[in-house]
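Removed from the display is one protein chain of the complex; every other protein chain stays in position.
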Amino acid sequence: MARVIVDVMLKPEILDPQGQAIARALPRLGFSGVAAVRQGKRFEVELEGPADEAALEEVRKMAETLLANTVIEDYTVRVDQ
Amino acid sequence: MARVIVDVMLKPEILDPQGQAIARALPRLGFSGVAAVRQGKRFEVELEGPADEAALEEVRKMAETLLANTVIEDYTVRVDQ
Amino acid sequence: MTDNVERAAGTPDEPMPFAELGMKQDEYDRVKEILGRRPTGSELAIYSVMWSEHCSYKSSKVHLKQFATKAPKSDALLVGMGENAGVVDIGDGWAATFKIESHNHPSYVEPHQGAATGVGGIVRDIMSMGARPIAVMDALRFGGADQNDTRRVLPGVVEGISSYGNCLGLPNIGGEVVFDPCYIGNPLVNALCVGLLRKDQIKLATAPGPGNKVVLFGASTGPDGIGGASVLASATFEDESQAKRPAVQVGDPFMEKLLIECCLELYAADVVVGIQDLGAAGVSCATTELAAKGTGGMSVDLNLVPLRDPSLRPEEILMSESQERMMAVVRPSDIPAFTAICEKWDVPATVIGEVTDTGRLVMTWDGEVIVDIPPGTAADDGPVYERPLREPAGQAALNADVPDRLDRPADLRATLLELLGSPNLASKEWVTSQYDRYVRSNTVLAQPADAGMLRVSEVMAGAEPTTRGIALATDGNGRYAKLDPYAGAQLALAEAYRNVAVTGARPLAVTNCLNFGSPEDPEVMWQFAEAVRGLADACRTLGVPVTGGNVSFYNQTGATAIHPTPVVGVLGVIDDVARRVPTGFTTEGLRVALLGETAAEFGGSEWAHVAHGHLGGLPPQADLEAERSLAAVLVSAAAEGLLEGSHDLSDGGLAVALAESCLARGVGASVSLTDDAFTGLFSESAARALVTVRPEAFDRFAKLCADHEVPCYGLGATGGASLVVEGVLEVTVAELRETHAGTLPALFG
Partner (left out) sequence: MSARVGIVTFPGTLDDQDAARAVRLVGAEAVPLWHADHDLKGVDAVFLPGGFSYGDYLRCGAISRFAPLMRELVPAARQGLPVLGTCNGFQILCEAHLLPGALTRNASLHYVCRDQRLKVETTATPWTNAFAAGQEIVLPIKHGEGRYVASADTLAALEANGQVVVRYLGNPNGSLNDIAGIRNEAGNVVGLMPHPEHAVEDLVGAPSTDGLGFFTSILKKLVDA
């Protein structure tokens, strides 16, 4: 069994109010030195078989059509070591 | 400027309804070979300075108190290359 | 190896961790006596949760009896206390079922999930009566609005209720948000759900008919809320080390929504003989209660319970509090139809056992018998305590510290604004705008109305639309109850009853959630006993029976308990929702009248709290006969179409009621007072309401009041852009609004 990680983040040009709210809250909580925060999603996909190229291709298709909305989001797919 | 990634996932023993709903939907969408899906959050924290140990310690504290809800979530902090 | 019955019989002296599971020595001895041997680990799991305070009501039972023994005669009551929820007849063949329940401690630990699963739990109670859930309400108490932890707890609680209730498609039609430092560390989250069903379709939690199948359906079982159970699984019998077991339960509102629709379709297909939701104590509770109320026996193969985490041990499966699960008893011939409906809704369903006539609940694991008990001994025959009571040491001094010594304000305008902007009286829109109040399109009244009101229409396929409606309100004032728990409970009922009546609905029945400190503290127990006695007496006087409720003890930090906080919900019925009375001033040129008598009553008042941080003296007098007459006038006048608007008087007195009435639609008013203006404006005397009447209808209305011996004082008229109290104060509605609306957003963002 292998695990594949899909990270999904809003495209840079799309406003991220959650990330902004966190960045705004940081100084109030005593944290300094942070220029910006962006919040996205992380999926851990457990495969039944090995993470071979065919399986990764499936996960990429899954990311492209389901896990990310490519109108507003970018994604990356990688095997977890 | 350096970027630190904070990954936040529900603890393994905690129910993840979102991940479950995705996993249940996959076969219907024509994807097979996936045993389970878990959904979590990914934060990209842009630092004003370098990602030295002091800065990482700050981010860890931030993750512990703000980015993750440690009652139900675990987190990892790492520098983005 | 798993502990089994045979092994238990052969090792009578093996020590069992009953104390770690919260069981007392004498309770454990009783279990041994019932079984004639030591319990197995699984049996101990069952008895320990079923005999816990939460499930057995062992400290409260002797007092709660009064709700039945003192209950007024009511033709409306179809199912009384003791079932998952009470059911009342609301006419035209319809019945309503409603109940309020606490999820206080979980909401402190994890506000979002705690509050969310609180909603989920009460909704399943309503479903299990055979009803379609149609609305929710939430009565909330937090620490001081400016206290740090309140900033953590409140937004999470509101988000949890919002995300869960909205996702179920249940309009939120009312509730309360109250702040007091006494709740820091012990916030109260009381959730109410109401459902509708046809009178002849009530379902009960019972497992009759040997041979009938026991079906577990909904979510799979995981290690939720079983921190305690790992003691059993690891400490005694298991050598393999146990995974961490979370005390926090996470809700899946989508699964719950599927469960609702699935259950309703199962009911319509008539394939359910008995049904029970899984709440606290999960499978232990569902199996023992169903079996005890049915033919008396049941056999269950625990290996068949679908698990989210395959490492769960039987003791843990029995104690798991995983959400979104139900248990049904189904005739074998109906199993295919039952399964097909579950499949349609994507709800997993598994037959895990069968009804028997042996009088025993028998469970197996890996082919061995691990439970063999008479189910009634766990479900019904738990311990009952008559705990010692003692009036709190400081009670007399507290009552003697009357508010007479407090400085009266010179500037009543400033006092009004100070009160109106204080967190307890300020607009709750920051909270309520996060709740869907429109879904199902039957909401007649929701925030900021005194009571929520729903049209009874198109609830189930094929049912005739009606003009009928139900109204609901919840109330409770911890400060009043602290000063006098007997009167405080009565005042809570009186206010909820009055809030229902001002909308034109006739109050019919009561539910309640009793939030107190530790029952092991005799002073808390005294407060509890007094509150129950007060509520039961008041229900009898007002003619409204208690149909169900919930007790939440141990709301305390160290030796410091919260204010005793009985929260009371009242359900009323209105024949035609077109006759409902809106809250406040609807239009210009109406006569404004005050109903009821005003005395100088400031003990526990909002004014004493806000202006002086003072709590002492006695709460306002609870004059239940006056409440009853007032309600009679309001209901008759509404039915005759005499009222244009109404609003009850409560916290902050007439001044705040006038201001809120102006805010309802932005219509001002000009009124004058004859006696002492401070008392007239800020006293919190009960049994009062503010009404508006068209000038031409006023004589008729005044006559109605006279007939019922309800004092009616003309105060003035609506109109203008300000609230004017002649010779005392004048504030524009705009300033009122700014003051009222700004507070919560400023605090919580």
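All chains are identified by letter, namely A, B and C, in their written order; residue positions are counted from 1 within each chain.
In this section, a contact is a pair of C-beta atoms (placed from the backbone, for glycine too) under 8 Å apart; a residue touches a chain by one contact, two chains touch by 3 or more.
On a predicted model such as this, the values are computed, not experimentally measured, just so you know.
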For the chain that is not shown, enumerate the shown chains it touches in the whole assembly.
A, B, C
Residue touching the undisplayed chain, where the options are C:Ser333, C:Ser441 or C:Thr674
C:Ser441
On chain B, the omitted chain is touched by residues 17-18, 21-22, 25, 28-29, 39
On chain A, the omitted chain is touched by residues 10, 13-15, 17-18, 21, 66-67, 69, 71-72
Missing-partner contacts on chain C, residue numbers:
162-163, 166-167, 169, 252-255, 257-258, 345-346, 432-444, 455, 458, 577-578, 580
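What we mean here is this: only the chains that are shown with their structure count from here on.
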In whole angstrom, the CA-centroid distance of chain A from chain C equals 40
Hey, what residues on chain C touch two or more of the other chains?
none
Multi-chain contact sites of chain B, meaning residues that touch two or more partners:
none
In the complex, chain B touches chain A at residues 1, 7-9, 19, 22, 25-26, 29, 31-49, 55, 58, 61-62, 65-67
Which positions of chain C touch chain B when the two form their complex?
109-110, 113, 219, 222-224, 243-246, 248-255, 308-309, 322-323, 346
Write out the stretch or stretches of chain B touching chain C in their complex.
10-17, 20-21, 24, 69, 71-72
